[in-house]
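Below: one structure, written as structure tokens.
All protein chains but one are shown in place.
Just so it is clear, A and B label the chains in written order, and each chain counts residues from 1 on its own.
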Amino acid sequence: MKLNNLIESQQLDVATIFALFHKADELRISVKKPLNGKILATLFYEPSTRTRLSFESAMLRLGGNVISTENAKEFSSAIKGESIQDTTRIVSAYADVIVIRHYEDGAAKKAASVSPIPVINAGDGKGQHPTQALLDLYTIWKEIGHIEDITVAMVGDLKYGRTIRSLCYLLGKFKNIKIIFIAPESLSVNDDIKNYLKKYHIQFEEQTDMNKNLPHIDILYMTRIQKERMTEEEYKNSAGKYRITEENINLLEESARLMHPLPHVEEIELNLETEKTNKRVAYFRQAENGLYIRMALLSYLLE
Amino acid sequence: MKLNNLIESQQLDVATIFALFHKADELRISVKKPLNGKILATLFYEPSTRTRLSFESAMLRLGGNVISTENAKEFSSAIKGESIQDTTRIVSAYADVIVIRHYEDGAAKKAASVSPIPVINAGDGKGQHPTQALLDLYTIWKEIGHIEDITVAMVGDLKYGRTIRSLCYLLGKFKNIKIIFIAPESLSVNDDIKNYLKKYHIQFEEQTDMNKNLPHIDILYMTRIQKERMTEEEYKNSAGKYRITEENINLLEESARLMHPLPHVEEIELNLETEKTNKRVAYFRQAENGLYIRMALLSYLLE
Partner (left out) sequence: MKLNNLIESQQLDVATIFALFHKADELRISVKKPLNGKILATLFYEPSTRTRLSFESAMLRLGGNVISTENAKEFSSAIKGESIQDTTRIVSAYADVIVIRHYEDGAAKKAASVSPIPVINAGDGKGQHPTQALLDLYTIWKEIGHIEDITVAMVGDLKYGRTIRSLCYLLGKFKNIKIIFIAPESLSVNDDIKNYLKKYHIQFEEQTDMNKNLPHIDILYMTRIQKERMTEEEYKNSAGKYRITEENINLLEESARLMHPLPHVEEIELNLETEKTNKRVAYFRQAENGLYIRMALLSYLLE
């Protein structure tokens, strides 16, 4: 398979996933500049400084250059009313690859449909964020050593979390995965995910108690309760319900890993020393992996 | 003539215009990096992401680098009150060329008056936007093969449109040009333009019907009715009055071209297939030409 864009996790087959992982491992230590003279345009319709800086750093480390806006709405303001397709066609004359972030589901696909250059989805609406899923999977592979035959607990806001959705789509491509969804009832995982997992024969359970599961899992994937995406009522019932602290982190096996897409708030309360020395804490390594997997993807799409 | 700045279209003589066009043609296929180590500062007092990205891409493709702000007002906020001249003097220590966009007429000229490095006007107030005019003229030359002996229809908002103004100044330098202004009465072209054209013996007419003129012109230059710059009354009387659709586009000769500075809204309603295959549709090529003409200008000013 040759990718031309990356819009959804489902586009990736297992062979391509591993090609990207091995490329990421190689670029982690490489000093070559394969994208010398190439230009990345970051076209962000809503700010996401973290994701933008990660892509820009990836491009620069590969020897490329960057043109950038977190102000892309200005292209197509209410008054001017330009379509995402027209904007994409214009920007594609200025760059060699576009990374797009948009507030509407499906915006990245629309952009890709007219673009003569590769388009990468960096999150659109409640839809997908496939490079986040890729970096999550890459982290599992680096930390555990393999992806098949593992148990992953996903905890927190499983209803609104875009991360969870894209990661489930990727895990669905591997064998002997077991997923344990742990969430307050009001934030439980949506049917589309459950149907997808059933279709691919991925074993999953829905539970509400976190601590009793900690000793039996390989990956604990915590997520933030996203106050900004839910009702007051939903927030009150769920915030603080699941927390990893100095008390329960060591209920995890020594070989198990705590992941989080970050930023975290009160769902993780560990002191600095633990974050530095307890190998179970993987979330800063996970964030760093985002750089290498994005380097791999840019290099794959442009070389 | 040696240019030190580009503030107004009138600065350009015909020899310089063609020097820039030939340079643009050369840079379109070049792989040299003549501006290696040079720095462009984009100093934008109002956002114009499209123009900014185009200049930044041009600089990067030439091997240069960019420092950038769409927040230049912050330099001289109401409270701090720094003059545009002082800001320019400071920024000129950090860069090798400044591209300025400002909300006030004449701001670019003020900046150039104190700058030890070249200043390019990327639009100031209701004034000029000379690189837009240059890319328009370059597009006419590329698409038609020559600039003399042509008929250009300019349609839409001719009263508020900055693009029209700068393009007329440039066309005034060529022979046997005929301009047909087509606009609702309330948005007809201003006297300063008409007086300029008379002075340079450029033939022009003012009309209100578009379709009957389509078969007899070389260039149809459509513009957007800029709702944000006019009264409610003016907008109501003009929006939707002139439209290019699947019905009337082929009233144009096969060799004629439809141009637009973009973004367009309802004044152009063509389907994707037509935009891709009907050679009359030139506006995306026109946008791309902006990159090459800006590369040519930067290279001309800095080499």
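Quick note on the criterion: a residue touches a chain if its C-beta (ideal position, glycine included) is under 8 Å from a C-beta of that chain, and two chains touch if they have at least 3 such contacts.
In this text, all values refer to a predicted model and were calculated from it rather than measured experimentally.
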Identified contact with the non-displayed chain, of B:Ala72, B:Ile182 or B:Ile225: B:Ala72
Listed residues A:Leu3, A:Ala19, A:Leu60 or A:Ile144, member touching the removed chain: A:Leu60
On chain A, residues whose C-beta touches the chain left out of the figure: 31, 33, 47-50, 52-54, 56-57, 60-61, 66, 70, 224, 227-228, 262-265, 272, 284, 287-288, 290-291
Touching residues on chain B - with respect to the absent chain: 37, 39, 41, 65, 67, 69, 71-72, 74-76, 79-82, 85-87, 89-91, 93-95, 114
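As a convention for this text, only the chains that are shown with their structure count from here on.
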Cα-centroid distance, chain A relative to chain B, in whole angstrom: 41
